[in-house]
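Every protein chain except one is present and positioned as in the full complex.
Chain lettering (A, B and C) follows the sequence in which the chains are written, and residue indices restart at 1 in each chain.
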């Protein structure tokens, strides 16, 4: 399993680390260890404390108690620089890039080679190093591109590249694959195996538990800020891991594939095109239906969604709602017409991070909770927010917690709650389960199903094919801005979908 | 190099140049305040009378030395036939005075002198003497003893300094029993001066008189007294004119004020410029004078002629 | 920075049991947390109280009713401007046309009442509407033409300054012949209470502003736009419409400030106003509203304006030389904001 000569070289030992935020006990006497050349997976529900533990290692949070030893020596990690000096490098769960800088500048920020008495940046050297790094990692991106112009998934790739560029001995990956599709994920795994060969210790956090079988050597489970257990990955049943995570037995996943029974067409999209990408996109959405959208990164699914909800202008095409052509110029107009859009980029388009949970849940529905004079009946709205916090099991000390202080998965749930409260007739969910733990995913699936049963129509864009197959009545597959197929669920499986998704024979992302 | 290319330059504006009219550019110390508007009126009167075209500009405040220099520079670049200039700071303007001289543009100084040989004459008020007259009247009005305060518009400008020092020096030399307890500055802004005066009255309950060194300052003092409901309890001496001061004097809230002759300043400036252009002799200085006015003489023709509303 | 809004939003929220965007103070629901929050609310006044205490020791003339009413009166105009612009700043915008826009509104009030002889109420309403119109134009320039707020309102600052001079012919307009106009600022509406109306208007507008900010849809959207404009748009809020409403509201406050100013001076002074915008924005920021947007409070703004008014008055009462007054006000602002940061750092 483990390679290299010094098999048992203990890289990192965490002992009894605790960390509390006001009203939240994020970590309570957590133990964890890592040896070189090992991939040690860390799993747990949303808000279990995984990211917090990693931020302690990265020097972003100081622990309240406990010791951290690196190479057997007790260390104080009092800042990002100290972490870097110890050879710890981290891929953050929340993107932490500088959008106005180029890829190369982002990767080597703070580590630029200098010229002219240390005053100037050696730009050429920067781009060359980034180019070499990308070549080594098999990334096809121009280091001179501005990060702000990249897709979310591409930004994730940059984050990964940045962390790898440190040649760290301890590499932390906090949900590196959340925004990646399968082929990129595969490439990442190849990289991980490579790094193991060289003795790097990797802490790997993911909610895609199937991945653990592929990469992890050991799995540590956390729940509610406490350490639960550490298991060898190879011999462990994932269902056992899940039950440790959620603290109870979870029901089996097998359930009948959804079949379409809906007939009434609610929304028709015809000939939707944009200069940028889309070519003659057309599909129907029926009442009470979940319409899945599958495709590779950059296939144009998000762009379709944004055009339909008025966030971007389409250059051609028609949107017909209940048989009547409509002009939708902004998401506000879309919402008026009963179309809600949940963006895949929750930080940019989803949340007001400085506002509290209640504010965020209510914001799309304020007008429904206002009286004639324009004053908001907050009392009542508050009960509703609380109801969604309970239903979706959003882990927060109160609905007045700042959204910024929630864990990534819980933030995502807040965005979902916002659109559930708004009660739209048509909901477009773009990667709704990104970063959400297995247990909560099930609950969200149940919710989507029951919404559909109530007669709502849902477009669900997802990069996880199993998820699409589980939920969608019908599936639209896109490739390079075109619709390559619309299938009934019964006719689809992963191979078929992949086939349609690559119809023009092009693979994307991290390709080697 | 003055009048030949003139025709093309003057355009727009109230002075709108038709044909061969001579152009006189006036750069003053201010623009938005009534005093300067009255100077402009006088200049325009003279312009009509002598058939010349005048332009009039000034910086936003009397602190804006650099802005005034830019305005002067542009005025010179416009190639006027003659220039009228009220210097905020003579030294700063010296090189431009030289430039005007080298281009043979005659310069008339107004409102206060320019330390330079260039100007052919100066049409101005003696602010120090005017302020001393205000002090003299103040001393008389409060009976030669008691506390007095000053609300001045500016701490650094020539007029602010002269009107403050003229007043203070007179008191120090001639009225040993009058005590100057406070000098505050309100920027000539009516609201600010009102607040300044209110605080001063609060701080010195025994205050007998306040001197406001320009229109805004004087009205600020009047406002403060009105707001505190102590009309008549404090002797107010003002400076300059304007409707509000005239009313305050007529209502008995203000004892009286010094007025200069801004219309005369503007008029004399343009007139002197025309004379210089025509090659006539111009007196070395033109004293435009100042007057004390109160209820006793406010309706006199001589006073009415120099008041503006 | 976070916690000032706590104090305020919490204060607004107490009655209704909570307010929008109320931050995230932990332990909100525990009795201890409640106590802590109440304490914080009082402490928000801390700098103000310390300052007032200092000045009353330094000068016996400071703590007189007449002087306090004087402080309040001198705060009225800046305070009203600051209240309105708090909304703009919470959306992440800025409003530089406050000072000269107010002047233009005052001049137009003069034109309506004096030159055109409109009835008092109509003329005053007209003046307020002029302010609202200026705000509306700012809003359109910002929301539709996408001109950055700094530029749009800077341009409007210059335009309003020039127009005020053009319209008034650079001469003040006197309201001497408009009976009752002066009373808008100087009268005493409440007979027993010796407070000028201008002060009552300031307080009334504080209440109105706080209700709008904390309880209304507009307030909610103001915070939303300032927190994350893109997300607010995707959430179905019509950014353009609400931005225009916010700037128009701020403009209306500016119009009211213009009327109050003109009534106090009993004249419209066309050259007054430049520089008031910075004073008003300073009051807003001292009151804990962030120029980044998304955070802020109306009561904070009032406190901010009062802090500046109190220091200015206190130093004048002490006859501190003017140049030192300026230095000291600068230092006091630094210290007030810094202690506020410390207080909140601990309390939060």
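In this text, a contact is a pair of C-beta atoms (placed from the backbone, for glycine too) under 8 Å apart; a residue touches a chain by one contact, two chains touch by 3 or more.
All of these numbers come straight from a predicted model, not from anything done at the bench.
Shown chains touched by the hidden chain across the complete assembly: A, B, C.
Residue A:277 is the one among A:20, A:75, A:277 or A:498 that touches the chain not shown. Within the whole complex, the absent chain has one touching residue among A:22, A:66, A:80 or A:282, and that is A:80. Only one of the listed residues, A:101, A:320 or A:486, touches the absent chain: A:101.
When the omitted chain is restored, the residue from C:129, C:291 or C:318 that touches it is C:291. Where subunit A meets the missing chain, the touching residues are 58, 60, 79-81, 84, 92, 96-101, 103, 105, 109-110, 112, 114, 118-121, 123, 139-142, 144-146, 148-151, 153-154, 157, 274-277, 296-298, 312, 504-511. Looking at subunit B, the residues touching the absent chain are 5, 8-15, 31, 55-58, 60, 63-66, 69-71, 73-75, 77-79, 89, 91-92, 94-95, 154-157, 161.
Listed for subunit C, the residues touching the missing chain in the whole complex are 1, 94, 96, 141, 145-148, 150-152, 154-159, 161-163, 165-166, 170, 274-275, 278, 281-282, 285-286, 290-291, 322-331, 333-334, 337-338, 341.
Rule of thumb we're sticking to: only the chains that are shown with their structure count from here on.
Taken chain by chain, the contacts run in an open path, each chain touching the next and the two ends left apart. Taking the mean of each chain's C-alpha atoms, the chain closest to the overall C-alpha centroid is C. Note on interfaces A-C and B-C: more C-beta pairs are in contact across A-C. Among the remaining chains, the Cα-based centre furthest from that of subunit B is the centre of A. Inter-chain centre distance (subunit A to subunit B, centres taken as mean C-alpha positions): 71 Å. In whole angstrom, the spacing between the mean C-alpha positions of subunit A and subunit C is 43.
Averaged C-alpha coordinates put the centre of subunit B at 35 Å from the centre of subunit C.
Residue positions of subunit B with contacts to 2 or more other chains are absent. Residue positions of subunit C with contacts to 2 or more other chains are absent.
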